[in-house]
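Omission of a single protein chain aside, the complex is shown with its protein chains in their original locations.
Here the chain labels run A, B and C in written order, and each chain numbers its own residues starting at 1.
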Amino acid sequence: MSTINTFASDNISSACPEVMDALAKANEANSPSYGEDPWTKNLATRLEEIFETPVTVFPVTTGTAANALALSTLTPAFGKIFCHELAHINTDECGAPEMFTGGAKLIDMSGANGRITAKALEDVIYGAGNVHHAQPATVSITQACESGTVYSLEEIQAIAAVAHSHGLSMHMDGARFANALVTLDVTPAQMTWQAGIDVLSFGGTKNGCLAAEAVVFFRPELVGDFPFLQKRAGQLLSKSRFISSQFAGYLKDGTWLRNARQANAMAQRLSKGLAALPGIELAYPTQSNEVFVSMPAVLIERLSAQGLSVNDEELDGKAVRFVAAWNTPESQVDDLLKVLADHC
Amino acid sequence: MSTINTFASDNISSACPEVMDALAKANEANSPSYGEDPWTKNLATRLEEIFETPVTVFPVTTGTAANALALSTLTPAFGKIFCHELAHINTDECGAPEMFTGGAKLIDMSGANGRITAKALEDVIYGAGNVHHAQPATVSITQACESGTVYSLEEIQAIAAVAHSHGLSMHMDGARFANALVTLDVTPAQMTWQAGIDVLSFGGTKNGCLAAEAVVFFRPELVGDFPFLQKRAGQLLSKSRFISSQFAGYLKDGTWLRNARQANAMAQRLSKGLAALPGIELAYPTQSNEVFVSMPAVLIERLSAQGLSVNDEELDGKAVRFVAAWNTPESQVDDLLKVLADHC
Amino acid sequence: MSTINTFASDNISSACPEVMDALAKANEANSPSYGEDPWTKNLATRLEEIFETPVTVFPVTTGTAANALALSTLTPAFGKIFCHELAHINTDECGAPEMFTGGAKLIDMSGANGRITAKALEDVIYGAGNVHHAQPATVSITQACESGTVYSLEEIQAIAAVAHSHGLSMHMDGARFANALVTLDVTPAQMTWQAGIDVLSFGGTKNGCLAAEAVVFFRPELVGDFPFLQKRAGQLLSKSRFISSQFAGYLKDGTWLRNARQANAMAQRLSKGLAALPGIELAYPTQSNEVFVSMPAVLIERLSAQGLSVNDEELDGKAVRFVAAWNTPESQVDDLLKVLADHC
Partner (left out) sequence: MSTINTFASDNISSACPEVMDALAKANEANSPSYGEDPWTKNLATRLEEIFETPVTVFPVTTGTAANALALSTLTPAFGKIFCHELAHINTDECGAPEMFTGGAKLIDMSGANGRITAKALEDVIYGAGNVHHAQPATVSITQACESGTVYSLEEIQAIAAVAHSHGLSMHMDGARFANALVTLDVTPAQMTWQAGIDVLSFGGTKNGCLAAEAVVFFRPELVGDFPFLQKRAGQLLSKSRFISSQFAGYLKDGTWLRNARQANAMAQRLSKGLAALPGIELAYPTQSNEVFVSMPAVLIERLSAQGLSVNDEELDGKAVRFVAAWNTPESQVDDLLKVLADHC
């Protein structure tokens, strides 16, 4: 892959050695199926340590499935889900939340830097109990969000307070949970249930796993029919340990935080370098492992003519995206900056 | 795991070394996401060699997802899917086909040894064009079927002929495709499109993979909106190579056929040993890697008292099931037979 | 219409004068919409008198909608609905229950004379709590049933006892509720909630209304989200009084019972006459307003050659059906018998 392509997304990265080792170890002998294996059983225990509270956990294979299943547990078919207009659930899941909920409406909100605000949320919630209107049910925020910025604890708390005051549930899409966590330098508990998050899509795939996501419930009364919904969605793996063991490696000895710190650091390095180039400007503050810039069309064309295509398809084409991953070395960042500098 | 538990299902087995090696190799470097990686691209090529015809292939993570997605492409929301009453899609997928199709009806048919017949199919198809009735759309057979027997080529051809004469599509649930194939000793082409199969759920998980299934279309005009249906079902992995590379190992140098032959041979050994025990009788002919027997209740209780629980939950509790896998050694079969003999 | 066509179904009959009068009266002045009109408000009161218990009522326009909405309130998307294989919900609603429930499975049972039994029900309920299986949720019986026979109170009680012992809800499809009621000569309370029915589809259309059905809940805790489900199904009429006023006329001064008695009496007269004809035999006992007979194919052809087509499409073509309605006069029955006698 060319240097530029390497920054197209964090989902092009390989899995980290700790994950591969755990997987190999889980494969050494036969083990019970459908979640009865030790790795799946241990996953809840490990997450309870990390989140410092009892949780109910369901491992699944994709972030789309994690989000759609979580939302389907929280939202009736005639319900409304409030989210940012750039939310992955709104723009990049081909209607998965609608499918899994049986037809819920996503109410998309604008908001600076990819984030909704408590105030804006308060303004769009209406119609509860009125049979003509789809019913307010759930709020979903993405942390780190789709434009690479991060909700502060105060922002999350304020949004959750509005949601809960209306009887709505709070979902967090944590596809890049670790990246946000190390940016805020807070505990997982602080960034989730202590701030009012009820259910979390806890992502591992982008940050060093092969395919490992988990739906984490902080309030047992919300779990509802999840096991049945998961099974009928084809998301209950017979060899569940294949996902759970990835998490075992991912969550052991701080691997996941190390991975996120490296990705974020490389994004910072890249962000500073890009901002210094003529004609390139940051589209959003760089607060996780994603860097969004505006770039002259002529530069994009010049790069393209060299076979170097940049990713300008995210965010409805409003910016060019570069993403660093757990395995991005400094040299690659510097190479990229050099290539861009040569074409500016 | 106890010896008996080891025979509970083939989905407790580890992945075979060839699969693990391919997976490790696919992880050596970054690679494009969402199916643009070389392993996913090569999968179609490899399957075209194996099936001796052009195919369209979509890798997914579970057999339930493969079946439900395949059926949803073939069947409108107001359609009927004809299958055996013991079919996995009917009894063991918690309504996944209904979810993915948006509400299609499974018409379950009885039939000796877990198999439907062309004659019985002809008798239950009615109502096409009549707005009051759900519309006949799809026939699904399982090969090897849920009671461990295998459709002959002639049986498949006859069923497909009835289906096609009514304009219905033919789906094959091949969760144990390899096991059936080596039993019949025919080519993959003969057992599928040459016999009238339109779409195949090609299973790898039970026969040596971690989690690898593929939906294989033999008629391009049936593919329809599959890519969108797959994405919105949360079944498009960002790191697709992690399914595809499993298939690379699985399908290389005959690994998949070797695995199936070993499993079948062990099932035969077990079947003969069980049939020789007093009070135990085969419930179905043993034609793949599953052995179903009827067993005196007192024997089941005696084993249970020793902590040895047999799997009598399959097939609605009509028989006790023992399943051999690719990694079942002769010694384990003999141990099991000894344990049972001791308790008879 | 030819005499024979007049017996094709009770849904070809006009509305009775009492219904038309009530409708005209309800149209005399403007009135609030969406159920806030006096006719809709009075409907619950009137049904509470008739059923001698508090009820929650929702008027809708078709029997299919009444059934599907009722079932969708009782049954999760991954649920099972147990019914007779000839049940209207299973064979004549083009998958409406599946659509409204979001994919529930109808488990069809055989049973003599179109009725299921408590014993058979007990035998098919399994899998509760097991994530692999669609979950037992609801039992639906039709009274009078699709083959024209009637469940006795004891039969209903026994079936409901089995359903409730497993935590399932009891639904009654009462498209021909009045016809069954006058046959049994019991009270509406006895035939419903006192026998264990939880929710009733109360039909008016076939027995003298234009288009008037009502979903009647006997247990308020089951109503759930019905108002929202009704609205999103397009079944909340803005001018609700159009349905409710029909019921006002239908239920006033015993109109509905008079209508049903006339229809049943004419069916009895026809049944006796048919049974006396050579080559014609009753397929089921005549217990409501439907008469099912087996008839020589040659006779059917002979009639057809005269432009007199009989309805042999019901019950999967297993019998020829003649249906009497509230407005069937004796002379029409006698004419029909004469036509048939002439062709025998």
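We adopt the following convention: a residue touches a chain if its C-beta (ideal position, glycine included) is under 8 Å from a C-beta of that chain, and two chains touch if they have at least 3 such contacts.
Because the structure is predicted, anything quoted here is derived from the model rather than measured.
Enquirer: Name every shown chain in contact with the chain that has been left out of the document.
Expert: Within the full complex, the chain left out of view touches A, B, C.
Enquirer: Out of A:Ala77, A:Leu121, A:Ala233 or A:Val291, point to the residue that touches the absent chain in the complete complex.
Expert: Selected residue, touching the omitted chain: A:Ala77.
Enquirer: Which listed residue, C:Ala77, C:Met99 or C:Ile197, touches the chain dropped from view?
Expert: C:Met99
Enquirer: Taking the full complex into account, find the residue in C:Gly234, C:Gly254 or C:Gly279 that is in contact with the omitted chain.
Expert: With C:Gly234, C:Gly254 or C:Gly279 as choices, the missing chain is touched by C:Gly234.
Enquirer: Which residue, B:Leu229, B:Ala283 or B:Leu340, contacts the hidden chain when the whole complex is considered?
Expert: In the full complex, the listed residue that touches the missing chain is B:Leu229.
Enquirer: Over the whole complex, note the residues of chain A touching the chain we left out.
Expert: Listed in rising order, the touching residues are 77-79, 91-95, 98-99, 101-106, 126, 130-135, 313, 316-317.
Enquirer: Determine and list the chain B residues touching the chain excluded from the picture.
Expert: Touching the chain left out of view, chain B contributes residues 34, 76-78, 102-103, 131-132, 134-135, 225, 227-232, 236.
Enquirer: Name, in rising order, the residues on chain C that touch the hidden chain in the full complex.
Expert: Chain C touches the chain not shown through residues 1, 5-6, 8-9, 11-15, 20, 23-24, 27-34, 60-66, 68-69, 93-96, 98-100, 205-206, 210-211, 228, 231-239, 242, 325, 327.
We take it that only the chains that are shown with their structure count from here on.
Enquirer: If you connect every pair of chains that touch, what shape comes out? Choose line, ring, star, complete or other.
Expert: Topology of touching chains reads as complete, every chain touching all others.
Enquirer: Centre to centre, by mean C-alpha position, how many angstrom separate chain A and chain C?
Expert: Spacing between the chain centres: roughly 51 Å.
Enquirer: Just how far, in Å, is the C-alpha centre of chain B from the one of chain A?
Expert: Distance between chain centres, rounded to whole Å: 33 Å.
Enquirer: Between chain B and chain C, what is the gap in Å from one C-alpha centre to the other?
Expert: Centre separation, chain B to chain C: 41 Å.
Enquirer: If I count partner chains per residue in chain C, which residues reach a count of at least 2?
Expert: 77-78, 102-103, 131-132, 134-135
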